[in-house]
Every structure is written in C-alpha cells, then in structure tokens.
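Below you will find the structure I want to go over with you.
Left out: one protein chain. Kept in place: all the others.
The first chain written gets the first letter, and so on, giving A, B and C; residue counts start at 1 in each chain.
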Amino acid sequence: MKNSGAKAKTIKNGLPFIGLISVIVILEIASGGQLLTSRNISTLVNEVFVLMIGASAMVFLMAQGNLDLSMMANLAVSCVLAVKAAQVNPLLAIPVGIGVGTGIGAVNGVINAKCKIDSFITTIGMSFVLTGLVTILLDNQGSIAGPMEMLSWNSTELRIVVLACVAAVGYILFEYSKLGKYCKAIGSCEEAARQSGVNVDKVKIITFMITGGISGLLAFFSILRTGTATSSVATNTMFNILIAVLLGGVSITGGSTSKFRAAILGSFTMAFLAVGMTICNVDTTIQQLIRGAILIGIVYLTYDRRGIAIIK
Amino acid sequence: MRRNILIRIGYILIIPLLLMAIFTLASTGFSFASSYIVLSQTMLPLVMAFGVSFTFVVGIFEMSVGAQVILSAVVGGILCRYLGFPGLVIGAVGTGLLCGAAMGAVYRFLKIPTMVISLGMLMLFEVIAQALTKGSGYVSLESEISSMGTPPYNFVIAGIAGVLFYIIFHKTKFGHGIRALGCNDYVAVNLGLNNNKLKFKTYLIGGMFYGIAGILSICYAGSISAKMDLGSLSMMFPPIISVLIGLQLKNIVNVFPVTILIGAYSVTVLASGMIAVGLPAPMQDFVTGIFMLVVMIISTNSAKLGKLFDRRKLLNRLNKAAE
Amino acid sequence: ARPADGGGQETPAAGSDAAEETDGGASFSVGFLDQSGEAPPVVRMREIIRGVVESAGGELICDTSNEDSAEAQVNACEKLISAGVKGIIMTPMADSILPSIISMCEENGVYLAITFRNIGDEDVAKIVEASEYYAGNCYEDEEMAGYNVMSDAFEKNPDIKQVALIALAVGDNTSDARVAGIQKACAENGAEVVAEVRDIQQASDATEAVQNFVAAYPELDCIAVASCYENSAITALPEAIKGTGLTADDICIVSCDGGSDMTKLFDYGYAISVGGGHLEIDRGATAVMLVNAIQGNPLGTPAHISIPYMYFGSVEDVGDYATYVEGEIPIWTQDEIRENLLISQNSALAPEDVISYIQNYSLDDLRTRHADLAG
C-alpha cells in the first residue's frame, strides 16, 4: 500500500520531465538527427536564455499568485538607458541596466503591494507606460547603437555560465530559502502568511524588484548580442515566458505546489520546440497549432492536482 | 432616497465627464458634441467587456477574448455571403458559443488551469481563423450589411446584449451562482454549487458575447483580419479596463452593464481625446498606462482614503474630549 | 547549366556549376525572416522568394519568430543556420545587429542578403560589406516615396492644410522614413500634420481613427497613410469618412501603401495618390541576389540594388496592378527567372544584365511581358 503510493508519487514527479524528453525525442527523430548536434548547442542556449532567466524570476512571482507582464517592456527601457550609459563607458551598461530594471520593478511592487492593485493590471498598465517611454527616450528614432566592442563580449560560454548560475541560485532560493518559502506561503494564503509574521508587502516588492533586475540583466545581454537598443517591445517573448512557466506546471494561483523546476523544464520545452520546428521546416501556422496543442496536452498530463480542490 | 440615487449616478459619471471636460478645453475640435461618435465607438469594447465580466467575476483568467471575437467575425462573415445578415448572426454567435463550449469542455474534462486553457485555445482559435481566411487574410462584408455596425444599429445590437447581460448577471440563478463562486469557490462548492457546470456555462456565455462582439467588429469597418502569433491578445485590454472600472463603480450603483458602459466610455474618450489634442503615439501609450494605473489606485483605495478621513474626525473628537 | 549544389562546401565559389537537381529533394536551402500571418502581400512576398529559390533547385525555410525584437532576429538567424540554410534573407530591425549576424554567417559559410534596407550606420556597413558572405541589399528610397506621394496630392489639391497621419508604430524604418517624407512635403506646402494614429491592427481601428480625426478636427483636409499592416484597414477609410457625413470634397486620402483593393479609394473619388507595388520585386530581387551568390555568381561585391517605386494615379493602373501583381501571375514566371535572373541557369547572363532586368520593373514592363498571360 505504502509502496504503491510512493511509486505513484515518483511517477507523478517524473511526469514533467517526460513531457520535455518526449518533445526532444520526437523532434530529434523528425529532424533526422539534426536537433542534437554540437552546432545547435549555441542556438539552443540563445533560444532558451531569455526564456529561462525570465521564467526563473517569474516563478517567484507566480508562486505568490502574481505575475509580471511588463518584463519585456522593462527590458526595452533598461536597454535604451544601458546603451546610453555604454556610450559613455561600456562597463556602465551593467549597473545601469540592472539598476533601471530593478527600479521599474520596485514601482511595480509598490503599486501592487501598497496600493493593492492586482499584479496583472499593474504590470499591464506599466507595460503601456514603458512602451511609450522607450520611444520617448529614443527620441522617435527606431534604435540607437551601443559601442561596437560590446559585441565581442558575447559568447556562448558566458551565456551557459550565466544560465547555470541563474538556475542554481534560483533553485536554491526558491526551494531552500526564506524568500521562496515566503512566496509560496503568500500564494497559499496571504492573510495567514501576514499573521505568521511574514512581511508580505516587503516580500512582494522584493520579488518584483528581482523580476525587474532580471529584465535589466537580460537587457545587458541583449546589447551584447545585438549591439543596439530598439523601440520594439518583445510582447511575444513576454507571453512565451509566461507559457513556459505554465507549461512547467505552475498555476497562476501559486501556493505550495509551485516548483522551481517548472521554469527550467518549461523554457527548455519551448526552446526545443522553437529550434526543432524550424529545423524540420514546419509551416508556421502548423507551428502555432502544435504549440497550442502541446501546451494543453503537457499540462493535462503533468499538472499536479494533488491538494488543489478547485482548479483556477 | 431619490436624491441619494441621483448623487450616486453623478458620482459614477465623474471620470468620463472629467475626461471630456479636459479634452474639450485642451483641443479645438473635441467637444461634448463628439460624445455621440465616442459612444458609437464604445459599443464594440462594451460588448466584449460583457463577456469578459463573467470570466472575471468567477475568477477565470481569460486571454483569448480577441481570438474568439475574430474567429466569430470570420465565420459570421463567411456565412453572411450565403445567408445574408441572418447568416452573419448565426455564424458569429454560433461560433462564439462553440469556442466557449470548447474551452469549457477543456476545463471540465482536462482539469487544467484556466490561464493555460486561455493561452492554448487562443493559439488554436488564431490558427482556425487564419485557415478560414487563407488567400486574402481577411473577410469583408457588403456595405449594406456592414451598416449594421453604424448607429443606430450598433446601439440596438449592443443594447440587446446589455439587456441580456443585465438579466443573466443580475437576475438569473446562473448569475447568483457565479457571483457566489467568485467570492470563495471552496465554500460555494461545499454549499452544493457545481463548479464544473458553472464554469462551463461561464465560458459558454462569455463566448456568446464574443460572438455578438464579432458581429459588431466586422460590421464596424466592413472587414476583419485574422491575426497570428498572439496578435489578438491586445484586443483584450480595452474591455478589461472597462470591466475593472465597471466593477469599482458597481459598488456605488449596482447595475453592472451601466457601470461597464461608463468604464468602456471612459476608455474610448481617452483614446479619442488624445488623438484630438494631437498627442504623438508613444505619448498616447504612456498616458493610457498612467490613466489605467491612476484610476485603479484611486478607486481601489478610495475606501481607505475615506477611512483616513473618518480617522481624522475621530481623532478630533478624542482631542476635544481630552480638552 | 544546371542548378548548383550550395550545400557541403563552404567556399563562396562552391559548386558554381553542375550537380543534378536531386530527386525532389532540394540541393540547398535558404532561410527567410518572414512576417507571420497570411495577409496577401505577405504571402506574395514569400511566394516570389520561394519561386526564385525553387527555380534554382533550392528550398525555402521561413521563420516568423523574428518580429518581436532585435534579439529575436539574431536568434532567428541562428536557428536558420542550425537548420542548415546556405543563405539568409532579412530586414534588420536595427543596423547594429548585423555585425553579430554576419560573423555567425561567416563561421558557418552562410550568405546574407538584406531586403528593404540600406545599411545606414557607416561603421556597421564597413564591417558587413567587408565580408565575402554578404551578398548585398535591395532598397527603396522610402522618404522620397512619402515625399512624392504627398507632393502629388498637393499638386492636385493645393488647399490641403490639415493632415492626419496613419502609420506603423514608431521605430519601423519604412514607415518612419515615409512619415518624414510626408512631413517634408507638408512643410513645403504650408500644411500641418495635426494628429496621428499608429499601429493599426484591424479595419475597425481605422474606422475609429477616422471618426476621432473628424471629431477633433472638423477642418481636416487629408488623411495620409504612410504604411499599414492591413490593406483592409486602408480600404475601410472611404466608408469611414462617408460614415461621418463628409465626402471626398472635404477629405482626401493619400496612401503610400496600397494594392488592388485600392479601387475603393479611387471610386471614392478625388485627389488620391497611391504608391505601392515594390514589395514583391524587392523581395524577389533580394532572393535573386542571394541565390546567385550562393551559386558562386555574385551580382556585386556586394551588390546594391535600388528598386523603383511604383506609383499609380488612376483606376486603370490599379486594375493592371491587380492583374499583373496581385493576380495569379507572378511578377516573374519560372521561365523568366531561369532565363534572365539566374546566372547558373543561363551562363550568357552578366550580373549587370540581371540588375537591369530587375530595375526595368514597372507597370508598363509587366503589361508588355505578361499581356499574353493575362489574356
């Protein structure tokens, strides 16, 4: 009895991985072995980079039952200011990018925590503001270029290291630190968390600052890769990050079932799909069909419904 | 009592009146006379907002609003070629209902979070609309039929939708059910409400309103284009803002369709007004965002502000007592 | 000569001749950073590229994940390279992304061709043009187009004083350049751009914009469309204006974008200038440039092809445009491509011949070349 229960638990815990693995296997076969080649490593790394780092930050918010839809608009603004700073001195791009991002995150946090505005509304509103702001900051130019030398700082190795660090730090923070546990507690029952001495507002603001700071970090890496800041706001990437976390099995209501691995599994699944389907030259309309079906299918198979009385 | 109601009505009209006053003063062309046009523009987001409010109130995350409206309009437009206006109505509303039923069925049988359903189904709906418009990318109507999207017909259609909405939301067992479920679904289910059935119906009825919105949308301009790559997402923002404002105002006057109308109207006035004062596009985004945040902050915290006021009064009284 | 095999070898001269067209399977592939959706112009642009590539025995791989941001474009290029393409066609969102892309291309022996753009940034241009894998670019003078179309409107109606603008979101180079041209023409003619609406997604947005313009500026004379994602939105303008109770005598429409459905604009009557028609030729020419380069016959080192803008001023023009550009007949038939555009297929061709054949493109050119096909 006990044994079979334990077995069922391992299977349930393994399921999310099975989703990712089957996506990889199917694409590997469909592409005739072209997916997992050494040349593709860097492609995959670049595809997964924004997704996974963004998702790693987002999962903290989603554990609280919040989300940040202004991350990419934040990235665009941070990017513009970082490029302007880099024109003075390329090294300034890092502190300015992350600083601006964190600052915007703090504004989100204060509006959400102190003014009690739902995070969805807060960050949609902010992304309107920021989208306007980018173009205003760019003075109606489409883009501004950063110093050319920054392009040479970019390397796949650096990205792999950063990815690994973010994953490791994120995992430890989420599963083993006070911050992660507080986030889950807030998602589970905010009032009970407050009455257990959790400074709910502070935790929320800090988490928004983290997603903001991460946007700033991503802005810096975007400059390394593109050498430029443009007025475009990557709305699709924003929603892909959200989809990645959902695909990994985190529910938007958050709470104690949230797992950090969702960020990693979900973003890798998305990245493998993106790269694999291009390699297989799948028609773009069909690609979207497959994405939609996979999102629903994988979540159906792997969603952890234990302890959730009513699914939201 | 009667006076009280008049004051309340005045209170909920503050936002649109204030916006109109500002824009009338700030621009040459915009005036209170423009309100008829603005009202006509409001009908589409309004009917979408009717659909959104059900999902919103019951606690479902719904992002496929735009995709459902587009798909309904596309199917309606195609059927219209064969059956005329009735074809449009049957096609659009039928498709809306089907979309809703599909989402409801996914919720009921696959038991996955509503956010996942909305994003996954959004992608599928976009693909279907895309496939149906293959060739031209859009569906257009003959101009006699598309005149149904202009006043006074659009007022009639939206009016019917509004009455329907009022009855369903305020006056039916279903409306009572979803409001109960929205408060606390765990307790509501404990009290015997059937969560799955109610959520299924919520999706279904939402879909019906998106179908009606589909009619307005294709008639309004005579054509509708399919969107891919989550391109339909942005259509959900005006109705959502409208519902949010509507929900806040509903605490003052408890007639939801009217307060949503005021919300939708405010959003439209803002958009037209900004064009009238010649704001460049980036500034328009900026102001829209700020407006949305400020309205939400003030309305959400007005009770708290009121309390602060009471607190001051109480303090004064205490001080006096101390003296 | 036969279509060449561009795969496997990495020197620019790779297999300039020979190599059988393998049984159904393509011998090389070309990647294209496409727009998403199936709007007719998007499809035609995609199909003309496909026509050129397939005439040369290749296969086209499209990527639509690139519209989001500059970074997404770089990622898209990388993905296409992973998919084994031999050449990439793209419209860069910003010049500065080109150095990273060209270096990826060099590492993997992939050619790059730019469509719709010039490289404006001199530093970037220096780096990119130094690369043997840069095939070249095709471009139009968009500012001039905006200027010409608007000036034409002033010629027909010198009384235009207030202009309202419809354009893409700020940051889109084409649209921005045309806006600049329109504004220049307005300034020269004493008119003013009083209002703008950008990023129109649906016909209904256009209708709404017109209503707002008219409500705010009763004196409005002209609505100028610099660019729009949806032709259906442009064609909705006349109805929208009529809906406000005004007529063509009150407000004219000027559009730099257009297609055959613009007949509605002409039916509406009054001073209208519509430009368009360059979309297909620009994409096609870029594909020609790229495929030739892949097959070892570069059109230049690198090539720069300026594409003539197509203006049409009458219903007839629009009708012909519908027949020859938007209809069933491609702007270049497979035979024409093999005969006149692919050096590998017709060794008698010199690069200059190819370029002049491309630049010869106009409505008249189409009328003469395809009169029999239109039958």
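Operating definition for what follows: contacts are C-beta pairs under 8 Å (C-beta built on N, C-alpha and C of every residue); 3 or more make two chains touch, one makes a residue touch a chain.
Following the convention adopted for this analysis, contacts and distances are computed from a predicted model.
Undergrad: According to its UniProt entry, is the unseen chain "Na+/H+ antiporter subunit D", "Putative sugar ABC transporter, ATP binding protein", "Dihydroorotate oxidase B, electron transfer subunit" or "Acyl-CoA dehydrogenase family protein"?
TA: The chain we cannot see is recorded in UniProt as "Putative sugar ABC transporter, ATP binding protein".
Undergrad: Just to confirm, in the complete assembly, which displayed chains does the hidden chain contact?
TA: A, B
Undergrad: Going by the contact rule already stated, which one of B:Leu83, B:Ile160 or B:Leu315 would touch the omitted chain in the full complex?
TA: Spelled out, the listed residue whose C-beta touches the missing chain is B:Leu315.
Undergrad: From the listed residues B:Gly135, B:Pro152 or B:Gly192, report the one that touches the chain absent from this view.
TA: Spelled out, the listed residue whose C-beta touches the missing chain is B:Gly192.
Undergrad: Quick one: which of A:Ile18, A:Ile41 or A:Ala192 touches the chain that's been left out?
TA: In the complete complex, the chain left out is touched by residue A:Ala192.
Undergrad: Considering the entire assembly, which residues of chain A contact the chain that has been omitted?
TA: Missing-chain contacts on chain A: residues 1-2, 5, 172, 176-178, 181-182, 184-185, 188-189, 191-199, 202, 255-256, 307-309.
Undergrad: Against the chain that's been left off, what residues of chain B make contact? List them.
TA: Answer for chain B: residues 167, 170-173, 175-177, 179-180, 182-184, 187-188, 190-193, 311, 314-315, 318 touch the chain left out.
Note that only the chains that are shown with their structure count from here on.
Undergrad: Taking the mean of the CA coordinates per chain, how far is chain A from chain C in Å?
TA: A distance of 35 Å separates the two centres.
Undergrad: State, to the nearest whole Å, the distance from the C-alpha centre of chain A to the C-alpha centre of chain B.
TA: Spacing between the chain centres: roughly 29 Å.
Undergrad: If you look at chain B, which of its residues touch at least two other chains?
TA: Within chain B, the residues that touch at least two other chains are 130, 228-229, 280-282.
Undergrad: Among the residues of chain A, which ones contact at least 2 other chains?
TA: Chain A, residues with two or more chain partners: 135, 140, 235-236, 284-285.
Undergrad: Mind listing the chain B positions that touch chain A in their complex?
TA: So the residues of chain B touching chain A come out as 59-61, 106-107, 110-117, 119-124, 126-127, 130-131, 185-186, 189, 195, 228-230, 233, 237, 240, 244, 280-290, 292-293, 296-297, 300-301.
Undergrad: In the complex, go through chain C and note every residue touching chain A.
TA: 29, 34, 36, 38, 59, 61-65, 67-75, 78-84, 93-97, 99-100, 108, 121, 123-124, 127, 169-173, 176
Undergrad: Could you please specify the touching residues of chain B with respect to chain C in the complex?
TA: 27-30, 34, 37-38, 40-41, 44, 130, 133-138, 140, 143, 146, 150, 217, 220-229, 231, 234-235, 271-272, 275-278, 280-282
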